[in-house]
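Of the protein chains in this complex, one is absent; all others appear in place.
The letters A and B name the chains in turn, as written, and every chain counts its residues from 1.
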Amino acid sequence: MARVFIVLGRFWALLVIVFLLAPIFVTVAVSFSPSAVFDFPVDRLSTRWYERLSRQSSFWEALGTSAWIASVSTLLAVALATPAAIAIATRAIPGARTLAGLLTSPLMMPGLVVGIAFLQAFRAVGLRDAQTCLVIAHVIITLPYIVRTLLASLHLFDFSLIDAARTLGSTWPGAVAKVLLPALFPAVVTGSAFAFLASFDNYSISLFLVDVTARTLPIQVLNYLETGADPTIAAISTILLCFTVLALLLADRIVGVRRLDLG
Amino acid sequence: MTQATSKTRRSFLAQTAAGASLALAAPALAQVRRKELIIGGPAGMTDVLKEDVFPSFERKYGCRVLFDGSSSLENLKKMQAVKDRPQFSVVLMDDPVMIVAQDEKLIEKIDPKNIPNIGAIVQNAIVRDGWWLSYKWPRASIAYNSKNLPGGTPSWAMLWDPKYKGKVMIPSVRATQIPFILAAAAHLETGKPIAEAQYDINAAFKKLATIRSNLLLIYNGSAQVANLIETGEATLGAGMFSSYTLWRKRAGAPVDLGYPQEGSFAMPSGIAKVAKAPEPELADAFISETLGAEYQKVWADKLYDTPTNPSVTLPPEVAAASTLTVIDWGFVAQNRNEWMSRFDREIAI
Partner (left out) sequence: MAAAGWLALPAAAWATICFLLPLAILFATSFQSGDGAPFGVFARIFGDSYYRDVIANTVVYASVVTFACLAIGYPFALALVRLPGWLQALGMIAILLPLTASAIVKTFGWTILLRTTGLVNKLLMAIGAIDAPIRILFTLPGLYLGTINMLLPFMILPIFAVMRRIDPTLLDAAATLRSGPVDRFLRVTLPLSLPGAFAGFSIVFSLASSAYVIPTLLIGERHKVLSKVIAHNFLVANDPALGAGLAVVLLIFCTSMIALAARFGRARKES
């Protein structure tokens, strides 16, 4: 009986993996196409679009900007969300549920509306620097991912452990640091990965905040498409995929993916 | 607070901190201003402007030109948000958006005295007594797959041909190009000349309602349309224009822009001076230069768009087009909201 479930489970896992990777597979294949048309199957392999990409400095600048904005906003969002999630989960504040709602609601608004609201508000207070505006906005849109993941993880946490640590002489912050934070770490990693990627792929809010000094990668991809839909965008995506695989392998080397509990 | 482009991470962090304290105090950061001209315009123009226009302009006027490429509507939103202290000096936008910008006084009327080249362009390129100028007219008609359709698109009526069931794409009612489709539809329905048929909206909607079974997609962006045609999944893309389609053709994609017998349309590529523009002299100079023979030739050779300065010798792709129909954009602006609501309820279902 149990064996049947395991076999079925593995079969299902395989199907889902194929489904998840299908568009990625097409993208990688197209990036090596010799043709100017974003099409598949590819009969010969060519690095033509990578060569073209290497000459397009605007892509690399945008990649740098996006990586920078995603990193800063993820760090800020983690710093804000972790204590807030602890306070919400321990019901330490009145209206905990309302606060959870507030912190996760940016996901529920169409990005274009939030983008227009940000644009008006930032300009009204005289804030015009694109990078600053993008970071403030991206912290807002990354908070929900981290808060949601942390709250789910805190649900499983046995808070009597903190009390136990305190009876053993720890202060409250000490007990939190020793007992709670290590238990939360995997959720922080998951939430941060989410947040980073959500910021990295944000299009509808950034649209209104980028300017000549700072342009993020999704906006650059979109702008590039306005000059022609060729496999260059598949090439930049493939490079990003390689970065991700490298990052995962590196994480595995350093801490061991399974111990790190990326999930 | 026009930012210099080079910025250290540290100063950025400081600014983030300022932002975190919400900039409610709006700190007046000291700033160094270079002589910089910032232009907002369509993203598709980025490469051509940066390669063939800005370098010579920068040399001639000893300045630096920066280009913010996004769609007309986003540029409009950005201009509205900084109305009192604009960032752009010059904007390149489509007429429907220019009309809004004029109503909201985001742009200012061109002073012909400051635009020496204004005399070089044809009269109907000077829009609304010179609030803005049509610096070029991209030609819009029907894009098609040149492998599957070697005969091209001899008529707008092809869009309705049952042979192309599920193979036709038309633009969204929110796209600049929709009046072209409406005018062609009204012309086919009534037999009136296109210039006259554009006002017969009931006929247009009646005819357009019958295109629905042929539609693969009502599109929002050129990239998707071009890709579907190039891969053969779609055959006809109505409302596509020269500077996109013929670029793809030059890149080797099996796509071309047809010459329907009823005629092609002029995309309204306008250029205007922003109200309270920083660097107003440079702005005037840039506007004037876009009308001069040098850059007009760039529009024709590199973008395959029709120059509004008739002195330019045309490449064959551009010369082959007979006269382009210029839509009455004022009429469109008056009726647009009604058309949009009608289109959403009658066609896009």
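Everything that follows uses one rule, which is that a residue touches a chain if its C-beta (ideal position, glycine included) is under 8 Å from a C-beta of that chain, and two chains touch if they have at least 3 such contacts.
Given the structure is predicted, the values throughout are model-derived calculations rather than measurements.
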| item | value |
| --- | --- |
| Residue of A:Ile116, A:Val179 or A:Val210 touching the missing chain in the full complex | A:Ile116 |
| Selected from B:Leu73, B:Ala157 or B:Ile211 as touching the chain missing from the view | B:Leu73 |
| Selected from B:Pro112, B:Gly166, B:Gly252 or B:Gly330 as touching the chain missing from the view | B:Gly166 |
| Positions on chain A contacted by the hidden chain, ascending | 1-2, 5-6, 9-10, 12-13, 16-17, 19-27, 30, 38-40, 79-81, 83-84, 86-88, 90, 92-93, 96, 99, 101-114, 116-118, 120-122, 124, 136-137, 139-140, 143-145, 147-149, 151-153, 155-156, 172, 186-187, 190, 193-194, 197, 200-201, 203-204, 217-218, 221-222, 225, 229, 233-234, 237, 240-241, 243-245, 248, 252, 257-258, 261-263 |
| On chain B, residues whose C-beta touches the chain left out of the figure | 20, 22, 73, 77, 100, 166, 172-174, 215-220, 224, 227-228, 231, 233, 337, 340, 344-345, 348-349 |
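The definition used in the following text is that only the chains that are shown with their structure count from here on.
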| item | value |
| --- | --- |
| Chain centre separation in whole Å, for chain B relative to chain A (CA means) | 34 |
| Chain B-touching residues of chain A, taken from the complex the two chains share | 35-39, 58, 68, 72, 76, 116, 119-120, 122-123, 125-133, 135-136, 207-208, 210-213, 219, 222-223, 225-230 |
| Chain A partner contacts - residues on chain B that touch it in the complex | 1-3, 5, 7, 9, 12, 15-16, 18-20, 22-24, 26, 38, 42-44, 46-47, 66-70, 74, 77-78, 81-82, 87, 221-224, 226-227, 230-231, 244, 247-248, 251-254 |
